[in-house]
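To start, the structure under review is shown below, and the notes come after it.
Note that one protein chain of the assembly has been removed; the remaining protein chains are unaltered in position.
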Amino acid sequence: MANVLVFAEANGDTVKSVTFEILGKLSGHSVDVAIVGDMGSNAVADLAKFGAANVHNLKGADLDKYSPEGYGNALKEFIGSNYDYVFAGATSLAKDLMPRVAGMFDAGMASEVTNFNFDGDNFAGTRPLFAGKVLAKVELSGPKPHFVTVRPNALGLPENPTAGAGTSNEVAANAGEIKAAIREIIKGASEKLDLTEANIIVSGGRAMKSAENFKVLEELAEVLGATVGASRAAVDSGYAAHSMQVGQTGKTVSPSLYIACGISGAIQHLAGMRTSKVIVAINTDPDAPIFTKADYGIVGDLFTVVPLLKEEFSKIL
Amino acid sequence: MISFELSTEQKEIHEMAMKFAKNEMMPKAMEYDEKAEMPMSILQKAWELGLVNTCIPAEYGGAGFTTQDAMIITEALAYGCLGMNTAIMANDLALLPIVIGGSEDQKKKFLTPFTESYKIAAFCLTEPGNGSDAAGIKTTIKEDGEDFIVNGNKMWITNAGYADLFVVYGTYDASLKHKGITAIVIDGKAAGIELGEKENKMGHRCSDTRAVTFNNVRVPKENILGNVGEGWKIAMKTLNHSRPMVASSAVGGAQCAMDHAVKYAGERIQFGVPLAKHQAIQMMIADMGIEIEAARLLVQKAAWYLDQDKPNPEVSSYSKAKAADMFMDVASDAVQIFGGYGYSKEYPVEKIMRDAKLIQIYEGTSQIQRLVIAKEIFSRS
Partner (left out) sequence: MNIFVCIKQVPDTETKITPNGDGSYIETSSIKWIMNPYDEFAVEQALLTKAANSGSTVTVVRVGGVKDTEALRTALAMGADDAILVESGDNLDSYMTAKALKGAIEKSGNTPDVIYTGKQAIDDDCLQVPQLLAQMLGLPSVSVVVECSEEGGKFTLKREVEGGALEVYDVSSPAVIACNKGLNTPRYASLPGIMKAKRKPLAQHSLSDVGVADSDARVKYSNFQLPPEKPAGKSFDAMDEGNQASVVSEVVKLLREEAKVI
């Protein structure tokens, strides 16, 4: 049984769900959670439900907003020699922060594992490499703690989580010297989850024909609470922003549901979304390669099928 | 002494030119083909990156490429778009006579400006009544005081509508046949140059092809390349270079057609398996590979002769004839592998097949190449 710390991010009462996935998978170990900055009391209750023994809330000057150095220094001091492993969801923040904290301990880190298990105290993870074209086993050695980030939506939520004590505890923490600080945050065009975290993605390809036509996808996404993505062809044609691109040179995603609309399924696109749990493809070309990857393939015109999908989903959601 | 290994620089040149072809040319190839419009911004960018005028020696501001290097660049650009490559290659075709037959002063005067900004040149040999029979050209170059006066009609002139400079072949004295032919450099803005309408072609549609008429065009005497009557010699030497270059463009176009076909054969499922699993398709693809590589080696050999300063017209013609015919076959087979899709503009092989046909025609038809080859063979027997 290893001593594990899970670094979590809370937005008020809401904790990112990848944290619960990790807690569920760590059932049987002694697991604490650390959250830097403000958090709500419901967050503690939720974390306890999924198995957190102690919830440490690190607070101090300059820790009200993220900075890699401030969060890093605070965590380093808190972790000390208390933990064998530090886990975090592979979110934008943790992907930036965790390597720095690992560096502070001269420790190894496994990035974005999609599964893992412990043989006694020894961690072994599985992670995709080369944009998911291969999988490999990853193990860590060298000074402890060892660091692991977990890809959101990869583990899934536990069906019957074992509750933990969930003792909440405020820790006075020091941010230390911060050389790179956030001056302001400019909100994105979309309030939606980032593609890499989204549970459902509706993506459009070259057949969208124009940027305006993406409205059709946005309407469906609205009903599903999904994030809209795009193929490289659509991005290159100027129909969608770079930040929406799914694929080898865009984002690698693994949502529960990926709806590909008018995407032919070029190799570089498939590389970015093949790990999606369920793929729905809509295309007029029955031989489009996307259909070889689709769990449900609809041969038809996206401009008629997508509005029908929206209608049908809004009946049941 | 035989090495087929490209130098490190040559590999990088190839990488860079291919990257330009794939990122800048290929995405726009169909659009400019349909519009039949010169892609000036792409050509300008190609010039800025040093992909144009590869024949200009370092002394006159060029990069100092070997012929081998120039072939590598041409193959890559043709991979991107045959039509755009023709617009680029036509500059070399027009500037080569200056490189080969020009005096020191002429090279400085005419070549150096091409290295300072993107300029366009056109080579004028063919006439409405004289294509393959180039020695019979009717355009006249007559002495008039300190100048020459040029009169005549030229046909199928690539880059004509945009030319800053024309290199024109005419006859000083028609009765002298070959020995009367003279090459002269004419400023694109000279009075008396009339341009025909842009030709509506089957392929290479983005390149600008027109008839050009020279009406009493007055040209200073110092614009004659070499001496009066040396034009034929210069033209023949030019062809030693330009034929492998055109052959190299065929290799690039064929490689592109093959790559499309290979990719499609891996994706398209028929009878439950990808096309690539069907032997009939495998035979076609294998033949493409064999033929393309054979043509590429002939191009490299012809270029090697030129880099050794031992131009070999026979091998130059081998490369042109082989590559042009090979390209037509490969392009046709590529369309065949795509089936109905190949015949539609949905996929790029349709355009490549149209583009391939011209390679058997310009810069000496496939038949003329064989005449040259046969003449060389029999001259030894």
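Labels A and B are assigned to the chains in the order they are written; within every chain, residues are numbered from 1.
Keep this in mind: a residue touches a chain if its C-beta (ideal position, glycine included) is under 8 Å from a C-beta of that chain, and two chains touch if they have at least 3 such contacts.
None of these values were measured; they are calculated from a predicted model.
Touching the chain that is not shown, out of A:30, A:115, A:237 or A:284: A:284 (per the contact rule at the top). Touch with the chain omitted from the figure is made, among A:13, A:64, A:170 or A:312, by A:312.
Although one chain is not displayed, its contacts with chain A can still be listed: residues 66, 68-69, 72, 91-93, 95-97, 99-100, 102-104, 106-112, 128-142, 178-194, 196-197, 200, 224, 241-243, 248-250, 252, 256-257, 267-268, 271, 274-275, 277-280, 284, 286, 291, 293-301, 304-305, 308-309, 311-313, 316-317. On the side of chain B, touch with the chain left out of the figure occurs at residues 8-9, 11-13, 15-17, 19-20, 48-51, 63-65, 73.
Operating definition for what follows: only the chains that are shown with their structure count from here on.
Between the CA-based centres of chain A and chain B the separation comes to 53 Å, rounded to the whole angstrom. Of all residues in chain B, only 27, 267-269 touch chain A in the complex they form. Contacts from chain A toward chain B in the complex involve residues 236, 287, 289, 292.
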